[in-house]
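Starting off with a structure, shown below.
With one protein chain withheld, the remaining protein chains of the complex are depicted in position.
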Amino acid sequence: MPDNTSDCVRHVNGRAPMHLNYHRKYCGKIQAVIFDMTGTLVDFGAKANGQALQQLFNQYQIQLPPDTLLAVADLPDLAQLKYLFAIESIKDQWQQHQGSLPDEKQLEQLNIQLRTQQIVCASQQLSLPVDSKTVFQFIRKQGYKVGVCTHYCRDIASDLIPQLAEEGIKIDHWVSAADVSQPRPAPHLALTCAVALDILSVSACVKVDDSLKGIEEGLNAGMWTIGTAISGEYNNRSINEWNQLSNTERDKIRSEATLSLYRAGAHYVVDTISDIQSCLEDIEARLKRGERP
Amino acid sequence: MPDNTSDCVRHVNGRAPMHLNYHRKYCGKIQAVIFDMTGTLVDFGAKANGQALQQLFNQYQIQLPPDTLLAVADLPDLAQLKYLFAIESIKDQWQQHQGSLPDEKQLEQLNIQLRTQQIVCASQQLSLPVDSKTVFQFIRKQGYKVGVCTHYCRDIASDLIPQLAEEGIKIDHWVSAADVSQPRPAPHLALTCAVALDILSVSACVKVDDSLKGIEEGLNAGMWTIGTAISGEYNNRSINEWNQLSNTERDKIRSEATLSLYRAGAHYVVDTISDIQSCLEDIEARLKRGERP
Amino acid sequence: MPDNTSDCVRHVNGRAPMHLNYHRKYCGKIQAVIFDMTGTLVDFGAKANGQALQQLFNQYQIQLPPDTLLAVADLPDLAQLKYLFAIESIKDQWQQHQGSLPDEKQLEQLNIQLRTQQIVCASQQLSLPVDSKTVFQFIRKQGYKVGVCTHYCRDIASDLIPQLAEEGIKIDHWVSAADVSQPRPAPHLALTCAVALDILSVSACVKVDDSLKGIEEGLNAGMWTIGTAISGEYNNRSINEWNQLSNTERDKIRSEATLSLYRAGAHYVVDTISDIQSCLEDIEARLKRGERP
Amino acid sequence: MPDNTSDCVRHVNGRAPMHLNYHRKYCGKIQAVIFDMTGTLVDFGAKANGQALQQLFNQYQIQLPPDTLLAVADLPDLAQLKYLFAIESIKDQWQQHQGSLPDEKQLEQLNIQLRTQQIVCASQQLSLPVDSKTVFQFIRKQGYKVGVCTHYCRDIASDLIPQLAEEGIKIDHWVSAADVSQPRPAPHLALTCAVALDILSVSACVKVDDSLKGIEEGLNAGMWTIGTAISGEYNNRSINEWNQLSNTERDKIRSEATLSLYRAGAHYVVDTISDIQSCLEDIEARLKRGERP
Amino acid sequence: MPDNTSDCVRHVNGRAPMHLNYHRKYCGKIQAVIFDMTGTLVDFGAKANGQALQQLFNQYQIQLPPDTLLAVADLPDLAQLKYLFAIESIKDQWQQHQGSLPDEKQLEQLNIQLRTQQIVCASQQLSLPVDSKTVFQFIRKQGYKVGVCTHYCRDIASDLIPQLAEEGIKIDHWVSAADVSQPRPAPHLALTCAVALDILSVSACVKVDDSLKGIEEGLNAGMWTIGTAISGEYNNRSINEWNQLSNTERDKIRSEATLSLYRAGAHYVVDTISDIQSCLEDIEARLKRGERP
Partner (left out) sequence: MPDNTSDCVRHVNGRAPMHLNYHRKYCGKIQAVIFDMTGTLVDFGAKANGQALQQLFNQYQIQLPPDTLLAVADLPDLAQLKYLFAIESIKDQWQQHQGSLPDEKQLEQLNIQLRTQQIVCASQQLSLPVDSKTVFQFIRKQGYKVGVCTHYCRDIASDLIPQLAEEGIKIDHWVSAADVSQPRPAPHLALTCAVALDILSVSACVKVDDSLKGIEEGLNAGMWTIGTAISGEYNNRSINEWNQLSNTERDKIRSEATLSLYRAGAHYVVDTISDIQSCLEDIEARLKRGERP
């Protein structure tokens, strides 16, 4: 019997080489778009968390240095407090005004206060004052699932999701930083969300994020990434503050934020989520051509 | 001020194109090797589950058709029973011998019996009679984490893992099909395991599996994949049955299994896990050259 | 503080490898088109220099072999004379008709005569009798800068540039072979011109040339290249001579010239500069896709 | 006559497509290594220029803000002064202490003083206290030419080059920022240097630089690039200051500098020039395989 | 004379490396489409050969096992008989009903009977009941040549070709398995056909086939390949049998056949030849972009 199969193929375990090599690539459609929350989907200036912390510590006569607020942005809330109390200048101020440093129990207490404050601040910053209706209609029409990764604790996020739904932003699944063991740039949040959304392939997912670490998270998860340069962490201005800038100032911020996000590896950089439709269309075209994130 | 940055970079939101394009690739070391259990790590012929089902139904005078046993191999156990009771010929036999078909409660009862049977059969097939010591020493020396994805329920897996540890196969984390919402080829098991192993990038993971669907699972998760052609589902023979084959018969099985696994997209195909070291070394070299799974 | 950055990145100085690899590509617009002069932009048959030499030596009763004229085409003018006086047959003729060979001073004298002759011949061949208006309008509209590399000495070129401007061909900068230390295929002329045109990236430049060495010059400079097969050195016929050829003869010349230019590495080959617009458009599309020259 | 050439090749001028496509790549050896001067080849902390400015303005009771010193680092010297006098706070201080702002003539005067100061500071920082002998011996043995691009004015550079030669660093050609019309990241300095070094192809050149803009300059010139993370602008510490840091502090600086340089597109990042030999060897291997910068 | 050519190019025979590397690619048009006959161009269910064999052996009271019919499908006819008479169960039946096994002469006799039967069966299955007119008009309009590779002996094929011509399917050249020394997946049939069609490059050919081995044949010949999933060997049903299936059954068959053909390496998989026009257009676009099969 002319068994040509056995002629043309050999196993590779040190005895005989394989004649043929097969390479599989995903070339289907996008299946899910996963958004970061603060700075990307809500809270134009990514300022709510910082404001909440600031206001909490103000009650204790303590002023937080601005760069510290950025440094804790990726941490779950209790970890934020622990991080702050490890900083010398904050420790000193606290001891000066409050006596001894908080113990575990008092930290828990402070954390509860912090969450209350975060809910207030987050609700004030809920809307991202750009047109997101059109892009979410497009996403629904294409049948993409919508995921969210957030650094808010589960309580706050649970509060916000229904409010977003009322504005036409329906989330299929969300994951909180409290659900995973590693903060960004580890891919934990994005992968956990993708599994919950029942995607078929990581190459079928798009991560949208305003922060460098969020872009890295998406890349580490094997996903396409879109950065937002104007809403979010880099700009760190409310929409009103942004509107009061001169064109030159805006161009400078946009250029620097865009370059940073591209250099982190973002496949696309736009101003805000209202600009992502053409990116999603381009990703579809590239997937069809057999390109990968 | 000669702000050349703003000259050479432009944002992409429909107004002005970006001059530069940045592409990031993971080029570090392998971080985790994730093994399928049955047919790959234990149970040379991938026969334990089938035997357990067979023996259970034999108690009720029912003979299961062989191809059915393969068809249920990827399902959690209760789903296996439901699948079988949806098949006409099995329904008929059952009704003939047992009267009415089992209701939900009776199915649960049967499922408990099935698990008992599975533990017996799995323990009999625990050892994969090939040298795995050398390869696991290599894996430990390289610092790779070891994960396992299994289709056994959590009870059985919990039983087996310590027995494997005694043989020198130390598992850092394992996930059961019962933990996820979608069976293979969806990437759920592999991704859940990778997150639990705290890997930095999906490109840093290697999935080792004897089945086509397991290879697809790894590819969908953005991982490297190694197929085992002789141990496992395709061969479906115990080590004794395999040893009694002629060289010609073995070559035919090896060729066909190897070709199937390659065509499913496996990056490497070997006989058993004792052959994977050179594959892991080649993956390291390819990662270093900037290649991706 | 969870400094993930320091986890995921390592320097490469022999101690620890880098996990990530970044690749930057220019994907902006064309910034400059750099034309060869003789045979490409003026002088359809690339014959002016040869005619000038021929006429100069005819005054001394010396007949120059035709292939010699091609051989000196890339040299600055004094070097052309020295090259010719190193050829035995020319030396012999000269000595026979003029007695002793020219010394340095006499060579300088001859060179002055040669330049006068070149200006006459070049002016007669100034126009490239094809439609270049359309293509230069396109170039201006796109905002591309226009450069010229020429093998004429600076005097002659200075004369010709204003005449070209009158015909609608406005040159932003030109460089003469006399300005650089190495003739083509070295990239000196093209790079010097690009720097003077203030281009941002060599990948943003296009070299248009009728000669193999000019194509190589462009490639060595990291630029895109377009060859002209009918105007220029290979054809070496005036427009009138070309028009008198049969279709078969023309096809043969066109095929051979085209193949030679492609084999030298030209990205595109056209008949004359009036055909380059579609090439420039294709280069724009390829740059946008991230392709490089 | 069976003219198969004319069968298989057609010109591309809108009439008939070309059947064949040819692609040329440089695959020879490295021909030149072009070093930035300050922070790369001399002046470990890239502090000389800042010190000179600081000391100059101190004479007029003016304190320069540290980030300003970094901002002017890429400018020719007169432009540095003009840049500083455009800053409000400096203007104010000057007017307060010196009355009216300097006119053109006084600026020239200040510039002469600045140069004197620069020569003093530069000479103090001449040596890069790492082993550069070995690497320059390797470079010479390989036959690579050595170029330097510097932001010092020509006077200072002329002074320094012979001093470097005494230490075994022989420079074949150097170019000053004063020689070109555009500062980095434009490719002007690197290309001008390459032309003067008579290289055959830009792909045969390697740019070594400690600054992001210098890496971009190399990439824009079509060259390979190596960044130095510890010596130079990012660290901005003298060797003594560096040696007094803890390992943790050093790791943090190294990680951040390395990541920045990689993200700017550097092909390799090392600590200092004493680590570049393995990079040069790897570039040779990649050129041979047909890879491009 | 400045012979730069000899500077920039070196031969590679162990003495000096070549500086430059040239790569040629075919980027012209498709020149030929080569069809498999049974299951692709005629005989929707690829059943004629099996029917002929079945009917022949039925005359001798022998029932052939269905999988055997598939196994012989690639063999020339006499080899089919020899293959069958090597199978134990068939030998047994034959001896039981006919006494001794056929000798060479009797085999020849049986072969003649087989051919008669094949002609009958083939003629009954001649038409592929899908619209092939449109696609063959497209093929003619594009100027592609049409080839056929068939496993019928030359007599039968000679009979069928004119009948196809009557239906508008004009074949420029056909080759029979009897003409070559190796059956598929060896590339013999496809290459022999391509040579006879006077194609310029194997990359300019497209093989259309319903079987895995036929797809492999095309790939081995360096050609583009299109698989037909519904007509042909995998489905193995007549058009009537197919029409009577439920949508679910059809989807299952289509999915499995499509996946098998893709995994064998087919560049495209369609239902039947009536769907290939868009594939041919896509191949043209890919050839133009410089892609290869």
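In this document, chain identifiers A, B, C, D and E correspond to the written order of the chains, with residue numbering beginning at 1 in each.
FYI, contacts are C-beta pairs under 8 Å (C-beta built on N, C-alpha and C of every residue); 3 or more make two chains touch, one makes a residue touch a chain.
Only a predicted model underlies this, so the values are computations on that prediction, with no experimental measurement involved.
Residue E:186 is the one among E:186, E:206 or E:280 that touches the chain not shown.
Contact with the chain that does not appear here is found for just one residue of E:156, E:202, E:239 or E:280, E:202.
Although one chain is not displayed, its contacts with chain C can still be listed: residues 263-264. Where chain A meets the missing chain, the touching residues are 7-8, 17-29, 200-201, 288, 290.
Those residues of chain E that touch the chain absent from the view are 3, 5-6, 9-14, 18, 20-24, 26, 180-182, 185-188, 191-192, 194-196, 198-203, 219-222, 229, 251-252, 254-256, 258-259, 262-266, 268-271, 275, 278-279, 292.
One rule holds in what follows: only the chains that are shown with their structure count from here on.
Matching residue numbers shows that D-E is the pair in A-D, B-E or D-E whose interface repeats B-C, with more than half of the contact pairs in common.
Taking each chain's centre as the mean of its C-alpha atoms, chain C lies 31 Å from chain D. If each chain is reduced to the centroid of its CA atoms, chain D and chain E end up 62 Å from each other. Across the assembly, chain A contributes 5, 22, 185-186, 263-265 as residues in contact with two or more other chains.
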